[in-house]
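Report on the following structure.
Heads up, one of the protein chains got dropped from this complex, but the rest are sitting where they should.
Entry: subunit A
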Amino acid sequence: MPIIEVNNINKDFMVAKRETGFLGSVRSLFKREFIKKEAVKDISFSIEKGEMVGYIGPNGAGKSTTIKMLTGILVPSSGTIKVNGIVPYEQRQKNASNIGVVFGQRTQLWWDLPTIESFELLKEIYQVSDARYKQNMEIYQEILGLDEFLNTPVRQLSLGQRMRADIAASLLHDPPILFLDEPTIGLDVVAKEKMRTFIQEINRERKVTVILTTHDMEDIEKLCNRMVLIDHGQKVYDGDISAVKERFGKIRTLVVDVENGEATFDIVGAEVVKREANRVWLQFNRDEISASELIGRITQTHSIKDLTVEEPAIESIISRIYQEGFEEKLVSV
């Protein structure tokens, strides 16, 4: 049985329409017009225990809105949600004990208490036993290196430290489910790596089910097998990451250094996508022309000084989908 079940959920926000001009603002004092903003449209998915799912989409796609519905702090306008057998917004407090949540954009720790005090409060809030608390703290301190700032008030922590504290805090009560809304936002490369290792470990060792939103495709690539891609509130893809790669992976890029950067290439199945000094990026479809064939064609007219073939990174695939839409790509590739 899936641990998270989401069926045809919608979330509409009523946004007050802003009237312009003096008369407009006077009018809006008496009668306000509202526009319906559909943040999430008819989304369904189900997630099995122990899965780690990347929930991605461009800005404003509806990711945070979905996460908030899963935590129970937003009620869907329609549709049903079950998280560990519970309807989140009906039993918000009971749901709370099943989930850990990190909103990367804001801390949930108590701003002006030393970090350790926040942990102690959470221990009490979630009724974590002394033994369990001690054990968890030891593990988190080791992997996340909390020691160095446990006695520092949260407001004085650096972003990376705060994020580490936040994720440790979200897991103090051993929730079977973890929601991470941009857990690596603003972190440096090393901190990101640490965060990923930690998430991976938690998922592997404790079978914690993880839903993760991010704008860093490396997070997805390193952590998730499955991704749910949404755009404008709608689900556009749900499945294996490798399948996406497979589907779109036929597009490769050949980077060549030639003598004349302005040189033209007239080769069927390949097109110039970028130029920089004497370096040219040629995108080609593996089904239409092989790399060696392409190189052969180029050497007929130009002398190549250096070359590399780039595999498509998931990042560039996603950005193409964002820009061009998913369906289109399916057809054209």
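FYI, contacts are C-beta pairs under 8 Å (C-beta built on N, C-alpha and C of every residue); 3 or more make two chains touch, one makes a residue touch a chain; residues count from 1.
Heads up, the rule we're going with is that contacts and distances are computed from a predicted model.
Q: I notice the complex is incomplete. Of the names "Membrane fusion protein biotin-lipoyl like domain-containing protein", "Phenylpropionate dioxygenase, large terminal subunit", "Phenylalanine--tRNA ligase alpha subunit" or "ABC transporter permease", which is the UniProt protein name for the chain that's not shown?
A: "ABC transporter permease"
Q: Looking at the full complex, which residue from A:Trp110, A:Phe265, A:Trp281 or A:Tyr322 touches the chain that isn't shown here?
A: Hidden-chain contact among the options goes to A:Trp110.
Q: One chain isn't shown here. Among A:Ala96, A:Met195, A:Ile211 or A:Val280, which residue touches it?
A: Hidden-chain contact among the options goes to A:Ala96.
Q: Which of these touches the unseen chain: A:Glu33, A:Glu124, A:Asp188 or A:Glu288?
A: Missing-chain contact among the listed residues: A:Glu124.
Q: Write the list of subunit A residues that the hidden chain touches.
A: Touching the chain left out of view, subunit A contributes residues 13-14, 65, 68, 71-75, 89, 92-94, 96-97, 101, 103, 106, 108, 110, 112-113, 117, 120-121, 124-127, 153.
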